[in-house]
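Only a single protein chain was left out; the remaining protein chains are all shown in position.
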Amino acid sequence: MIHITRKEHFNAAHRLFRADWSDERNLQVFGKCSNPNWHGHNYTLYITVKGNANPETGFLMNLKDLSEIINKYIIDKVDHKNLNLEVDFMKNINPSTENIAIAIWNQIEKPISDKGAMLHAVKLEETENNFVEYYGNKEK
Amino acid sequence: MIHITRKEHFNAAHRLFRADWSDERNLQVFGKCSNPNWHGHNYTLYITVKGNANPETGFLMNLKDLSEIINKYIIDKVDHKNLNLEVDFMKNINPSTENIAIAIWNQIEKPISDKGAMLHAVKLEETENNFVEYYGNKEK
Amino acid sequence: MIHITRKEHFNAAHRLFRADWSDERNLQVFGKCSNPNWHGHNYTLYITVKGNANPETGFLMNLKDLSEIINKYIIDKVDHKNLNLEVDFMKNINPSTENIAIAIWNQIEKPISDKGAMLHAVKLEETENNFVEYYGNKEK
Amino acid sequence: MIHITRKEHFNAAHRLFRADWSDERNLQVFGKCSNPNWHGHNYTLYITVKGNANPETGFLMNLKDLSEIINKYIIDKVDHKNLNLEVDFMKNINPSTENIAIAIWNQIEKPISDKGAMLHAVKLEETENNFVEYYGNKEK
Amino acid sequence: MIHITRKEHFNAAHRLFRADWSDERNLQVFGKCSNPNWHGHNYTLYITVKGNANPETGFLMNLKDLSEIINKYIIDKVDHKNLNLEVDFMKNINPSTENIAIAIWNQIEKPISDKGAMLHAVKLEETENNFVEYYGNKEK
Partner (left out) sequence: MIHITRKEHFNAAHRLFRADWSDERNLQVFGKCSNPNWHGHNYTLYITVKGNANPETGFLMNLKDLSEIINKYIIDKVDHKNLNLEVDFMKNINPSTENIAIAIWNQIEKPISDKGAMLHAVKLEETENNFVEYYGNKEK
């Protein structure tokens, strides 16, 4: 069993807030990330799949296929978009880095398994100083 | 004469557009960067000053002073903000990377010269694949 | 369960040696890292915590809290310091990268669990070519 | 138990293809990576070993020893070489990133265990956008 | 006047040698870079253009146009190719980093000036430890 990772990028606007909270509480919990006029990031996304290398090709999965899945299901929907307002799979989800990573997992797990590989990890960097990693329901 | 550079970061939302243009023309010229719901970036800012190292201290300029100027005049005003709506020195300026860099130069040139150094360059990275450099009115 | 990582930096001096060994043996085992006049590094520290994202906030842990813990218990004690002479939690410990990482784990495990998260990994880079990772007493 | 990682570099030429396939099929499966005139990469290699830090030295393994093993068994054989034509341990192996990583594991597992440590992971970056990780026969 | 830079990537095989020299002399001058079986690199290319920002758009040059020029005249011709055998603009040129950078300048200077900007610099990184910069016939 081997792991292969593909890195992709997207730029997006977002704000952290709950509509059912007062402005004061949003500000207290989410700080400057709750700015009503939005802010944004260059997100870096690493998708790791695992499986056995095909003895015929030496490939676990063709990276072109993996990149196409990530672009079709994720990048095309989030790049240069507002994560709170415009992304179908983020509807009613507060776009914390944790929540975005989990939502990305749910979008691409099936398309990847349809290609015969297994999704292992979603790593999402929001700034150069923080990132989250999600491994599905598995304990790591 | 020697050059010293300080790197700082900020995250912001923006869109490229002109209010006096139709949506069609904005889209044609600015592409997905004109999304009315905003998008955003992790900007990386490099400020380079030049001058002679002080023979007593070996410093061209105390980097603590330089960092304080950049934070007071720039970072505090743009970090986690909307560059089109909330930044005094970007009022009525289309926030292309070029225009942001020029506006940053105009904000910090005097505070830096007040400390006895000379602003040499503003370098602003918008994504890992593009950046601008501005040297004031000098030809390079 | 999700993982979130915060990156911090510190600069410090150190030397590798044992007071109970001869200079020759120190030199033989630790090479130029045993220079009696010290040398130093820009250390990069990654602290990874794990747990479930709070359904109310979408946060596993507020990164501001995590950063404050790392700064209070580690960075404030080691930055611009001599790891052999000045750091309480390194007393009588040879400051190999392995030993520093383990000592950092022991400093921050409790403050992090007091905030309701679980420390998962300490990763410490000494140079761009080597780093250690420590997961506590767990086998990985 | 602790993990320590050493990073090394090599540059090499390769092509992906199977001699028993037609040119058309090679092109269809491997795309531009099957160019008969070769192409090449700057590969970045991370070797992670695990074990307990020696209480006398604070070292899991002397990094000088680890670097010597990696250079003797891998770098000296692949750097500035053609992976299809000139590397003994890649004979009759299609040099996909997956296959190179597995072959590297097989080369260095024993020399590392001879030094009292345990090979944990081989990570091989082919470009800045993709890398593989191999953990031996262990499930991760 | 402002500078804007676009970064692109390509992977290629090459060898340094002169057909009119003996193998011994090639080896003596070019070392392992003259390996007859080729080796290769991940090249990183930075193209810097200069000019005034258009007051209507805030753009010196549309980065989409710049990227299309670089891809059409350079990347499409060199990516996954052999620089000695397959690249029209490198015919009869020894592919040292210096010579590749100069040849790239000659390919894109006119297409860029046709778009109203001026080519300022070609920077080409061959490995993470060395790069060349070419500014045309200008002294810097």
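Miscellaneous remarks
Order as written gives the chain letters A, B, C, D and E; numbering starts at 1 within each chain.
Following the convention adopted for this analysis, contacts are C-beta pairs under 8 Å (C-beta built on N, C-alpha and C of every residue); 3 or more make two chains touch, one makes a residue touch a chain.
Since the model is a prediction, treat every value here as computed from it, not as a measurement.
Taking the complete complex into account, E:134 is the one of E:10, E:43, E:73 or E:134 that touches the chain left out. Here the missing chain is touched by one residue of E:27, E:85 or E:102, and it is E:102. Considering the full assembly, C:79 is the residue among C:8, C:79 or C:109 that touches the omitted chain.
Within chain C, the residues in touch with the undisplayed chain are 9, 11-14, 32-33, 35, 37-42, 79-82, 85-86, 127-128. Looking at chain B, the residues touching the absent chain are 1-8, 48, 50, 53, 56-60, 62-64, 120.
Seen from chain E, the chain kept out of the figure touches residues 16, 18, 29-31, 93-99, 101-102, 128-135, 137-140.
Criterion: only the chains that are shown with their structure count from here on.
Taking D-E and A-D together, the pair of chains sharing more C-beta contacts is D-E.
Spacing of chain A relative to chain C, judged by their CA centroids, is 29 angstrom.
One simple way to say how far apart two chains are is to compare their mean CA positions; for chain C and chain E this gives 42 Å. Multi-chain contact residues of chain D, defined as those touching 2 or more other chains: 128.
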